[in-house]
Structure formats: structure tokens, C-alpha cells
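For this depiction, one protein chain was excluded, whereas all remaining protein chains were kept in their positions.
Showing subunit A:
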Amino acid sequence: MLMLRTLASPHLARRTGTVCRALRQARARITTQHGNLPSSESPITPNLQFISSVTQDGSKIPTYRVLDGAGTPLEGAILPDIDEAMARRMYENMVQLPIIDNLMYNVQRQGKLAFYVTHYGEEATLIGSAAALAPDDEVFGQYRELGVLMWRGFTIDNMMNSCFGNCEDPCTRGKQMPMHFGTRAYHFHTISSPLATQIPQAAGAAYAIKRDPARRGKNCAAVYFGEGAASEGDFHAGMLFASTIGSPTLFIVRNNGFAISTPATEQYYGDGIAARGPGYGVHTIRVDGNDVYAVYSAVKEARRLCIEEGRGVLVEAMTYRVGHHSTSDDSFAYRPRQEVEDRKRIDNPIARFRLFLEARGWWSEAEEGAHKARTKEAVMAAFRRAETLPKPEVREMFDHVYGGEDPWMIREQREELSRLLRKYGEAWEPWRAELQKHKGAGRELIGEQP
């Protein structure tokens, strides 16, 4: 049931606009008969009737799809305006993700890396949505969004240095766990572990964009999160604020069926996350997250609506988390291995897009081999370099707690560590060994006079 994928027929409404029109017409019929409640637009009806779904007939919200599992356009589907160069770039980025994931996952298993999360199965959602955004739209992520950064130009070197938290880490300078990327240059706000906190923040950032004459009408804030995070109070707050106050926030939920071990059936009883959008007055679409063209089209249109109306828009991308939750998780403890294998075979976002490209003559077996080899080589080179670079200077531990002048406790505690390092840095083995791993071996602190 989790794998359920509605095959969107061309007869079904693909745009929220059609649904809205139908609702309006139905509402108008009732209204003329018995009038409205004075304080709302609610039409009065003599029928005792409960509602459990946002659709008129009680059916589930349809899933928008452009390419079928074999990469063939659905009948009636309109292909997005993507030329060969763009399509190839999208595919190359999609393929690159699992190559990085494979390596990083394995080196984590070897103990060379503290932690890692893979993106298996969500490549189309990440690259399709990233390609539909403007490069300077503000992005707030959860942690499974490396693809968005890669699309924007974040290099494999950057990625490796950040995961190793070494002295060239461009994101957190070794202060956060691996995968907590963030870079101002690419308008990608630093990831933090607490789930969903970024959702109302994105609404605030979007409001700032709306107030900025240089960016108003040009940019939005896009926020990514999983279907599990959508259970947090901050999801409610973010959706509510973006719609009520009015801020161009693009909510992109990766519904991959699991929050660690918890299946989506234990996360909510309603029709996924998409069904919540209309409750907040937010334009909403559900899209096949394994169809990169559908994701691209949906996000592009969602972005347009969001900026034009200056309010929140919700995109629910239906995917499947093929990999384990993280390197600290063995997902076969709560789901059958066969289910995952089937999923990889039957509904693989990369294979689907490759079939489409090959049918057009935009990609070939030879190119596939060459690209994979090139990527593997680049990834290995970046990995070997990142692995050997020292950690940042120990002094940096105290940097950026506060802006402006450091308060006395920060100053005094930095001096206290300096004194301790002078006294015990050599004598205490755990410190002696650890100091050698840092750039400058702590000399910038040890040399400091008390």
C-alpha cells in the first residue's frame, strides 16, 4: 500500500485550478438555495453529511505523472520545455548522486566517517525540483537534499570537505555532523538536525524576499522536508504563516514512505501530506517523485504560482526511500529486503529517465560508462584529498558563537582551554593524538598568553 502509485489518467485534473473551479461551481449551487453563514463563505445545507477527504467524490488526490515506468510520455501529458543539454545535465546529476552515496556509505561502514545519509530513490525529486528553481531562490533543507546543492554548483570537493569537517569545510567548519550542508554562495541555508524547524523559517525568509524591492516577484523560498517531519508542529506553523500572512514559500515534501522505521501509515491517517494543503488555503499538487519531468513541471508551476500570489504552495513528491534511513540504521529490521529490491527494479527514477533519453537519442551506453567512470574518479580523488586534510584549528571551536565582541565567558573559556592545552596537551595522550589531527596542532591556542 505504501508503494501505491496512482496512475494519473489524462481525464483526471492535473491542475489544482480545475479542482478549484469544480468546487466553486458546486458551492455556488448550494449557496443559491439556502444562503451563507454570515461570518464565513460557508454555504448552508440541510444535509447531515461528514467529509473525510478534500476531493468532491472522496477519492484520493491524484498523482501527476509525465513519463511512465519505461520512460514513455503518458497519453495527453505535456512534456516540460527541456532541451537536450538540460536533460543531459539533469541525468548526469541524478547518476552522480548514487555514486557518491555508494562510496560515502562504504567509507562510513569502514569507520572513516562519523555519519552519512544516502539519497537512493529520491534522485528525481531532488534534481527535478532543483532544476525548476532559480539558482538564487533561498533553499531550506532537511538533510537528504545534497542533489539540490550539486545542481547549483556545489562541488564534490566541497561535499567531501564538509562531510569530513576538515580545514577546508566550506559549510560548518567541522562544527556539525556530516550532511549538514549550508552555503551562502548557493543560497542554501545551513541544515540543522531538529526536524521541521526550517519550515516556518522558510516562511519568514520568503516574507523578507517579498519585502525586498530587488527580489520581490523574482524569488521564493523553497523548503524541503520529509513526510515524517510534516507531523511536527512547525509544519503546521509554517504552512499557516505562509498562507495567512502571505509569503512566497514553496513547500516540497519528500514522501518516501518511511520516517526511520515508522511507515507513513503510522505517520498519518489522512490522504498523505497533500490533503493538508487545501486546509491551509494553499495550492497543492501531488507528483510522482520518481518522474523527473513531472517533478520539474510541478515545481516550476508551483514556483510561478507561489511568487505570483505571494503565498505558500505545496508539492508532495511520492517516492520510496530505497536506502537505509542513515548509517545508524538497518532498515531490514522493519521492512522486507524483497520489497526494497522490487522497488529498485520496478520503479527506478534513474532507469526511467535513462530510457526516455535513449529513446530520443540523447544518451547512450557508451556515454553512460564514460560518465560513471569520470564521476567515480572525481569522487575518489576528492575523497582521498578530503580524508588527508587536517581538521580546522582548535581555536575555531569558539568562533561565531556570538556576533560582535565575544562575551567574557567565551573569552575566558578560550583562555582556559589554552592553559589546559599548554599544561596537558603533550602529557595527556588522548589530547596529544587529537591535536595532531588539527591544522596547526593547537599551536594558535597554546602559544596564546593567558
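Note that a contact is a pair of C-beta atoms (placed from the backbone, for glycine too) under 8 Å apart; a residue touches a chain by one contact, two chains touch by 3 or more; residues count from 1.
As a working rule, contacts and distances are computed from a predicted model.
Missing chain, UniProt protein name: "3-methyl-2-oxobutanoate dehydrogenase (2-methylpropanoyl-transferring)", from among "tRNA (adenine(58)-N(1))-methyltransferase catalytic subunit TRMT61A", "DNA replication complex GINS protein PSF3", "Enoyl reductase (ER) domain-containing protein" or "3-methyl-2-oxobutanoate dehydrogenase (2-methylpropanoyl-transferring)".
The hidden chain makes contact, of the residues A:Ser129, A:Ser192 or A:Asn348, with A:Ser192. Touching the chain that is not shown, out of A:Ala70, A:Ala208 or A:Ala359: A:Ala208 (per the contact rule at the top).
From the set A:Ile82, A:Ala237, A:Leu389 or A:Leu420, the residue in touch with the chain omitted from the display is A:Ala237, counting the whole complex. Interface note for the absent chain: among A:Phe50, A:Tyr269 or A:Trp408, the touching residue is A:Trp408. Although one chain is not shown, part of subunit A still touches it, namely residues 138, 140, 169, 171-173, 175-176, 180, 182-184, 189-190, 192, 194, 197, 199-209, 211-212, 221, 233-234, 236-238, 240-241, 244-245, 396, 399-404, 407-410.
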